[in-house]
Structures are given as structure tokens and as C-alpha cells.
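A single protein chain has been removed from this complex, and every other one stays in its place.
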Amino acid sequence: MTISAERPTEVVVPSAAPPSTGGISRTPRSGWLSQHLGTAIIAAILGYAFGHWLGNYVSSGYTYVVTSGQNSTADALGLLFGVFGWLLGIGALNHPMAKLVGREGVEDAPVEGWSKYFRYTLDHKVVGMQYVVGVLLFLFTGGLLAMAIRTELLNPTTHVFAPDTYIKIVSEHGTMMMMMATSIIVGPLGNYLVPLMIGSRRMAFPRIEAFSFWIFVAGYMVIFSALPYGGFPTGWTGYAPLQTQAGPGMVSYLLGFAVIGLGMMAAGFNIAITIINYRAPGMTWSRLPIFAWSMLATAALLTLATPVLVAGGLFGLLDKTVETAFYVTEHGGSSYLWQNLFWFFGHPEVYIMALPGFGIVFEIMPVFTRKPLFAYKVAAAGMVGVALLSFFVWQHHLFQSGINPDMRPLFMLTTELISIPTGFIFLVGMGTLYKAKIRYEVPMLFCMALFFNFLIGGVTGVFLSDVPVNVTVHGGFFVLSHFHYTIMGGLLFAFMAGLYFWLPKMTGRMMNSRIGKWHFWTMFIFFNLTFFPMFIIGLAGQPRRVFTYAKNLQVLNDFSSISAFLLGASFLLFFANLMWSMFISPVKAPANPWDSLGLEWQTATPVPPYNFERIPVIMTDPYRYSEVGAPAFADLGDHTPARSSASGSDQT
Amino acid sequence: MSPQNSKSEVGHLRRIAVVWVVVSVVADLLFWFLVGPHVPPGRMTETAINNQRTFNILFVIALPVLIGVWVYLGYAATVWSAKRDGAPESVGGEAARTNQKAQVWWMSVTSVIVILLAVYGFYAVVVEHGSGGGEGPNPVWSPEGAIQAETAALGGGSSWTPGHVLVVQVIGQQWKFTYRYPGFGGFESDQLILPNHTTIAFNVTSLDVIHSFWAYQLSVKADANPQVNNVAYTETKQLGSFVVRCSELCGLWHGSMFNDGRIVSQSDFTNWATSTQTANAANTAHLPPFAWTYVPDANGASGGFYPDGTFTPYSPSEIYGAKSPAS
Amino acid sequence: MLGLFAVAVGLVITAVAGFLTPGVPGGIVNFTGAQPSGQPVNLTVQTFGAIGTGPHPTWVSYLVKSPQGQWVHSTDWELPANTVINMTVIQYDSGSPLRNQQWGQVTGTIGNTASVNGKALSQYDSNSGNGVGHTFTVPALGLDIPLVAVPSTSKNICGTAPCASSFDHNTITFSFKTPGAGNYSWQCFVPCGLGYLFGNGGPMSTQGYMGGFLKVVA
Partner (left out) sequence: MADTYNKLTGPRESPEEREFELRAQIGSIWSGGRLFIGMYTFLIASLVFSYFYLRSSNNGMLWRPHGQHAPIAYGVAVYLFTVATALLANVGQRRLRKGDVTDFQVAGWTGVLSGVVGLIVQCWQLTKLGFFPGASGYTSTFIGFAVINIMSLVIGTYWLETTLARSLRMRRELGGDKPELSTAPTARQFRAGVASMAYFWGFLAVSGTLLSAMFYVM
């Protein structure tokens, strides 16, 4: 069959005749008797113990181990085997092992009840829900650490934490948030929504998808393990040779990033391949929902940029364990090497954290403006353009480092060129608002706020890209504020918009809009009150990651800290809303609470196990909100008479 | 589109444009004259003055952009909102999938602004000799006389006289900057004193991890990397004191890695330097000869990360912290 | 489900809080009020090759003699402002060259001088002789004293703290005047964190071993 917009003639399948695949039909069994989170934890502990023992056995004679009393090799092997045990325990390795003897993968029957959320599951909707909890846990931990940072900065000279503890907190906060942010939309919403939006019953590689989630959780535990190991002193950028000098907490950082990197690559790989191959008949590239475009651009960055991080982390681990000298200048390595590798990944990563936000906003805005998305093609081109350009700008992080100083004008140019496709995003957003009929539901408020915040973040980015101005603002609170405006003000606001918008679809329960509005306004106001003063603090000369600062900056810092605490409270409000609306007093969501034309709203709620009764056929462009009598986006086929015969009885 | 519609379209845009122009002009003027002269990093050196001007120019361009989007958003939010009560309309608004003219305009304007900014930035970097940023070991844009001064400094026995470029070496180490003055016998001090009206060539290097030498009011910032000589230039313009901070996370006492420096008159500077040279002479004799970079012993005191004897150190420059005789 | 979530959140909070609780050993040793106001304060510390106890028994560290006369493992000392501090360092550790000989000068003390076993010291060449065990340096005050090492060939080196005076040691004494109130960090400039790159990791990078604060209070 060629992919055509024609609905295939319905033929009733004699389902009793098995097309002879090697598949084994498994009957459902209780979730708690097979592999799940519990077995994963047990296997991870056993793996850790084994790896740690092995590491000690191998390396206890190393000079550095004897003299320092700390054994990075044992810690690295312990964590490595711990992750391995975790994957074994959760069941991620069952299929790869079965393949060795030629068995083909067959999905298990879906598990009923809560236990499915604690298992290695092939249902992309379950993975999406798992990711929601996973990223919220990450966010919560990182947020706690942020509160600790602001507590320390309340006073320039009196210290709540010891300086090493403070650096540990800063580093852990940065790393956790960066890891979380790469997956915060791709994970929960990307996995949940992409097949629904492109009209597919499944992901291309559901096991890789499940792997990406469970390795993400493993990454959380690995990076968390830095705290009991004594933390790491390098911040999230992990600059060598400080990295090489640091204690065993650094191993958690390097391994954690490598592990999360595996997850990022797996998630991006699966989503990209799914969008390329599983679009429903009739869904041409120009009919693809814009969120899927953003996922595709993000997935390209995830798959191609992350291997560089993994390689960099591998080299760092080798430096710390078998004592190679990749990053040690005195032994023929180079401290510049890590900076180059890290930022070659790091800058595309910035857009990994921006593009999904744009996708969400563009997906939501037409619904609440009751207008088509303005300049759809420009929006898609903008995202692809940003993704492409992001590979050519990494040295703007290194303007003052002395690396290739004569290349600075070039990188200044490429960096500023990124403003052009980013400008497309604003054109599309503002064009969509033009003469709209805006409905101020909570998701729409978050979308409008994104444009407000991201504008500040984007414009300050131009200041940072200018070499002369960069002399003052590099490495200070200005740049800190800049990337919080883009990541938190952009991505996190978009994530909130997405959650308020799609949780009714995912859970069948409405978020309380009254608390939601309170949450939005407190978050928006205190976010700006927290981070806007940091621009001034930065211009006034406060470097990042310091526990002491000039006395005259105390007022601004205190203002920022108190706003940060209130911002934290606003997140508590969000958690309260989540608990209240989802568990304590759930309100059943209507089938299509926002009157969206999106394909994901056309199927039943809760979404049936395979999303669509029939594979839908896409009939027209998306977002035809303003045209009376426009044809429906998709033909779901469930009105055809064949449906009853197909689903009614197996035995026809 | 009916003529009525197109008229109202013009009406919307005209209202937005008027508000935008008025607010932008007022805000730009207020900024340029009231705030601009006080924008960090101040006016203590040539690079500070230049970078302040660049910042202000960028800000004057950025303000209308910010205001434009905000005015538009505010207008849209108030004028184009749907009625709150009543049944939600399933369709509404106007068919506005795309607008060729708007797209072309938008792209042209952003492209022109961006390319102009890049050209201006390029010009500023070249004309201002790197604008106070680290230019690596072989600066391509250096002020007059700097290369000669640095060559002379390396040869040893050079002495600084007013009116010439002063070479100062900044040595980052965990967790303090120290400064060497090759023009005065290569003495080392933990104080940074500079003469006024003088071009300074900072040669920044590190003895261990990466630091970043940030003389805030001087508008100088250059990373200190082990075995790299990172050069940054500025010209002092005013007397006064300034703050030096480390702006690259370098470990435990990164937050404490700061000191005050001073710009003094040329004669005061000469007095200070010569007297310190005399006072430190005994210690200077034990320092390695002046060099652009130094090879730190990667291992530290008696037993380090790498086992001894596993590599052959070859030093084209000077070693700080020799292993022998004590160990 | 709700309960499970609450348990997870509780676990995270407990763990984060647990690992972040300021873990400086010994707390702050208070020297204010030990003497009448304005009188010089005596501060005695010893430094040695290995602390012997705690989570990192092999690390170099300091012990400070509290006003009550006990040796306490702490590097945060509370001192009165604008007061002369007579400091005695009993140095049991062997040494090495300084990475930067700059720290071989005695600076910031009263008279820019110190005494080693009774002999005056204003500058020490760390590349010869026994080298320097540690330095006591307060960057913000410009205070720097190289703590001359005992010979590494000595058969009588103190292994683990606390060290009896029968072991080889150098007694370094000097005086300095505290400034106004504030927190002033002090550290060592000898790369003495064994087993770490550049010798600056481990004890050098952990508060409570080779660095701490002078908490000067008015």
C-alpha cells in the first residue's frame, strides 16, 4: 500500500489466523510478580556492591588511592555496575538477551492498575506519565538546592554553609536542572503526544523509549550520589583540570552526564524515527503539527550533539580512574579540550531546552486565539534553522578563554545570526495573536508569559554575544540571569502550559483553573522579581558561584532571595494543585475541554491502548480554527460501519 | 478582505506604532542621558569607556525591540481578548495563515540589525585591541608598542619608564592572584598597582586549574589557563582603586579569590615598584626566571595523582615548584 | 499513590538536608572573652601529616588548642577585632618546595617577621633545606607565614594526630593584629593534598582540613 489520503477499504480480519511471526502470546499477569521498580532497586544495590568491590580489588594499589584515601575507580565501577544492575532488574536487558538466541520482541500484555507505572513498559502513554513524575522529582530536588543557594546569598559575609558545601550545592543544582531540562518536555509530553499527534498507534522503538526513561531515573540517582560522595566543585560545566583534581563526587557527575546522555540519545532517536516513519496517511510534512516539528528539530540535536558529551565524559572518567591525561596540560593533554567538547555539546543543548518550548506554545496558541498558526512554514523553518546554526556557535562561551581569539568575530557573527530564526518565532507568535479572540485559560497565560520572558532572555543574549560587552558580563550574574530567563522563563513556562493543557487528556482530570491562575501569577511575578535584579547584580560585578560578594549588593541579593523563596512557594502551589486536582478532588475532564482541533483530542479519553481504533487519515492542514465549515483535520474512521464488525467480534 | 477590515487593520497597527515610537524615543533618551554614563564598568580605562559605549549602543537598539514586543503583547492582550462569559466560540478571529509582506519585512529588519551589530562588534574588537578580553598567547590586535615591550620583558633586564607599555604578569593559583612585574627585576607581589595614563599588557597564566582574571572597573577579563599565556590590554585613564575577582569557578575558595588594585600616578607607581623590588629582592632570587608560562608540578608535595617517573617532563618554560631537593 | 509520592518527596528532602548540613568538624572555637578586652590573645595550633580519625584519616589537617586547653579539630576560629593575636604553630609535617615561592616571604605579621624555634624568619627558600610543610595564609589580610618543615628523612615523624612534643617539630610563632569584624578565609599554599592533581584537592579543597575562617567579631 502506498501512503495515500484514501481511507483503505475496510476488510474484516480473521484474527484467528496468525501471520506466522515467532511471537509468543503472553497472558496478563500480576504486575508485582514480574520485574518492576523493586527488583531494579535490589539489582542496582547488588550491582553497586559488586562494582565497588571489583574497583577496590583492581585499584587499591594505585598511588593516588593509597595517598588520598579515596578511590574514584571503585566508585566509578560501583556506579557503572549499579546502573547495569538497575537495567537488568527493571527488565531492560531481557529483550537484548533474547535477541542473542534469535527471539523476536513481543510486547507483554498491558498491566492493569498502578503497577504498570513501575515497570518497563512499551506503552508510550505510560512512559509519558512516568516521565511526568520523573522530571517533577528532578525539578523538586533541583529547586530545593536553589533555595539553599539563595539562603546562603542572603548575607555577603555570614555563611549558612561552608564554602565547599556551597559550591557542592551550586554544582548539584546546575547539573540536576540541566539534566532535567533536556528531558522536561521531550520526556513527558514528547513521548506521550507525538504518536497521538501524528496519528500513530505506537512508537517506532518502544523498548528504546522505555530505556530512555529508566536510564533517566538511573541518571538521577547517579547524580544524586555525588552528595554522599562529597559533591563536586566544578559547577555544571565541569571544567578540567579542576574536574581531574576533584574528589569522587566528580565521578558521579561524569558518569551521571554520560548516563543521562544515553537516555537523551535514546529518547531523541526514537522520537525522530517515529516522526519520520509513523506519520498517518495523508500527514505530509506541511500538515505535521508544529509541536512534532519542534520535537523533530530537538531530536536531531539530542542524537547528534549528545555523543560528544558522552565522549567528553568518557575521557574525563578515564582521566580520573586509569589516570590518562586528556585534560591535564602538564602531561600532554589540554584543559581547552574539555571546554571545546563540552560546549560543542553544550550549545546545541541550549536549544534542546528552547525548541520544545516554542513547539508547545505554537501548539497551544491557535487553540486559545481561535486562529490558525501564523506563518506555519516560517515557524518550522525557524526551528530547523536554530537547530542547524546551534552547531556553529559554541566558542561564544569561550570568548575570554584565549582559545582561538582571532575566531571571535566569526563566532560573534554566527551567534547573532541565531537571532534571525529566533526572531521568526516571535513573528509567528505575534502574528498568531493579531486580531485574535484570546481566551485567557491558564495554558494561554503561560504561553503569553513565555514571550515576555524569552524576549528578555533573547535580547540579553545579544549583549552576551558581543565581544566587548562580554568582557563585563561573562561569568557573572548577568549571564546567569540570561539563561534562567531562557530556560526557566521559556522552557519551564512552556512545560507548565503543556501540563495544564494536556493533563486533562493524559489523566482525564482537569487541573483546577482557579489555583492554576494563582500559580501562574505568582510564578510569573516572582520569577521576574527573582531574576531581573540579577542582571543588575551581574553588571555590578558579582561573579557566579561565589559565597561572598560586595556588601553594597546585599539589598539586591536579598530582594532576589526573598523573591526566590516566594517563587518556591509558587511551585508548592503548583504541587498542591496537582495533588488536589489529580488525587484529592478530581474533576472529570470533558472530552475536549479547550475545543482543540488537534488529533490527540479526537481520540477517546482515556486514550485507548493503541491510541486509535483505526489509523486516522489526515484530510487537511492543521489549525483551521477560523474557517467556518472547514473540513475536519482527520478522518478517524470510527464512524464507518466496519468499525462495529471489527471491534465487535473476533470470530467473524 | 473587505475594505472595512483593511481599514481597521491599519488602525490597529497605527495605534501600536504610535505608542511604540513615543515610548521608545522617551525610554532611549532617558537611558542614554540619565543611565548611560553610569553603566558599568565605568570610565576608569580606555577599554571600560569603550565597552560602556558599546553596551549603551546595544541597549539603545534593544530597548525599542523590547518595547515593541511588549506594546504589541499588551495591545493584543487587552484589545483582542474574547468575551469571558457565554459559550466558547468554536471558530473566530480572522483567517491569517500568513502574510508575505509582514514576513519579508520582519526578516529583513532582523537580518539587517543583526549583521550591523556583528559588523560593529567586529570593528570594536579590532580597534579597541581586543576590548580588554583575553586574546590568547599571540594577540592579533595589539596596541602600539605592546609587542616590543613584551619581547623586551621576556629577555629580562628590561626596565619600565613612564610613557611606555607596562607588562604585568598575572599568575592565578588556587586561590589567589599574584602579579609579576618584569620591568622591575621580575619581582612578585600579591598587590596590583598600576600607573595612570599607561597602556597595560596583562599576561595571564595559571599554576593549576583554570581561573579568570577579572579586573572589573578596568574592563579586563582573561581566563588563566595552566601553560597558556593569555594577553589582554587596556589603558588606564583615572586614579582610583578597582576590584579583581576570579570569575571562573576554581574550587573551594573561589569566592574568596579577590583583591583590590589601585591606579596611582606614574611617579607613585615607580616609587612603589622600586621599593618593593628592593624589599622582595631576597625572595625574587628564588623565583624562577620570568617566563610567559610556568610548568606546575602536576603532583604537588610528596606523592600526587600520577605515579612518579611515569612521564618525562620537558620544560620549554620555567618550573614553579620543583620536586627536588625536598620531597 | 499520594502517600507514595509524599514518601518520595520526604526521602529527597531528608537526603538533601542530611548531606548539606554544615559538616565542619569541631564547630567554631571561640577565643573571644578568653582574655580581657584589648589584651593579646594566644592561639596555638598544630599541624601534621594525617588526622587519623574521621571520614578522611589520611588527610593533613590542623588541631587548635581551645581556651580550655584541649586539642580540637577545627579550622574556624572566632577572634576579637582589633586585637593582637600571638599565634604559635607546632609544625610536625615534612615538606616540599612551594609551588610559588612568593609564599616563602613572611608578610602581614607585626614587624613582617616570625620566629622558627626562636630564630627570626622573614623569608624562607623552599627549594633548599627541608622545604615548607604548609603556609598559614590569610589572603584578605596579606598575612602569610611559611611553616618550615621537619626533615622528611627524619625517623621521628609524627604519624597521626594528636602529636606529642617528643616528635620532631618546628615551633613557629608570630603576632598579627585582627582587623574589624568580618569573616576572613585562611588557607595553605603548599600543594599538600596528596593523591590529587596539583596537590590541591582533598584536604586542600575541603573546609576543616587545610583552610577555614577567622571569624573576627567586634
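Order of writing sets the labels: A, B and C. Residues in every chain begin at 1.
Please note the rule applied: a contact is a pair of C-beta atoms (placed from the backbone, for glycine too) under 8 Å apart; a residue touches a chain by one contact, two chains touch by 3 or more.
Just so it is clear, the model here is predicted, and its values are computed rather than measured.
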Among the chains presented, those that the missing one touches: A, B
Sole residue of A:155, A:324 or A:513 that reaches the chain not shown, by the stated touch rule: A:324
Omitted-chain contact residue, chosen from A:334, A:395 or A:432: A:334
Per the touch definition above, residue among A:158, A:277 or A:585 touching the missing chain: A:277
Contact with the hidden chain (one of A:65, A:170, A:204 or A:373): A:204
Of A:308, A:355 or A:634, the one touching the omitted chain in the full complex: A:308
Footprint left on chain B by the chain that the document does not show: 227, 295, 306-307, 310-316
Those residues of chain A which, in the complete complex, touch the missing chain: 1, 3, 8-13, 15, 18-23, 25-28, 96, 99-110, 122, 200-202, 204-208, 265, 269, 272-274, 276-278, 281, 303-308, 310-312, 314-315, 318-319, 322-326, 328-334, 336-337, 340-341, 344, 609-610, 614-615, 642, 646-647, 650
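One rule holds for everything that comes next: only the chains that are shown with their structure count from here on.
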Most contacted chain pair (by C-beta pair count): A-B
Closest chain to the centre of mass proxy, which here is the mean CA position: A
Chain of greatest Cα-centre distance to chain A: C
Centroid distance [mean C-alpha coordinates] between chain B and chain A, Å: 32
Averaged-CA centre spacing for the pair chain C and chain A, given as whole angstrom: 45
Averaged-CA centre spacing for the pair chain C and chain B, given as whole angstrom: 35
Of all residues in chain C, the ones touching two or more other chains: 185, 193-198, 200-201, 205-207
Chain B, residues touching no fewer than two other chains: 208-209, 251-253, 256, 296-298, 303-305
Chain B - residues contacting chain C, complex: 171, 173-176, 178, 188-190, 207-209, 251-253, 256-257, 259, 280, 282-283, 286-287, 296-305, 320-323, 325-327
Complex contact set, residues of chain A against chain B: 62-64, 67, 163-164, 166-167, 233-235, 237, 239, 241-242, 244-245, 323, 325, 328-332, 335-336, 369-378, 399-406, 408-409, 412-413, 416-417, 419-420, 423-424, 426-427, 430-431, 433-440, 448, 451-452, 455-456, 459, 462-463, 465-472, 474-476, 539-541, 543-550, 595, 625-628
In the complex with chain B, residue positions of chain C that touch it: 94-102, 104-105, 107, 123, 125-131, 137, 139-140, 142, 149, 152, 185, 187, 189-201, 204-207, 211
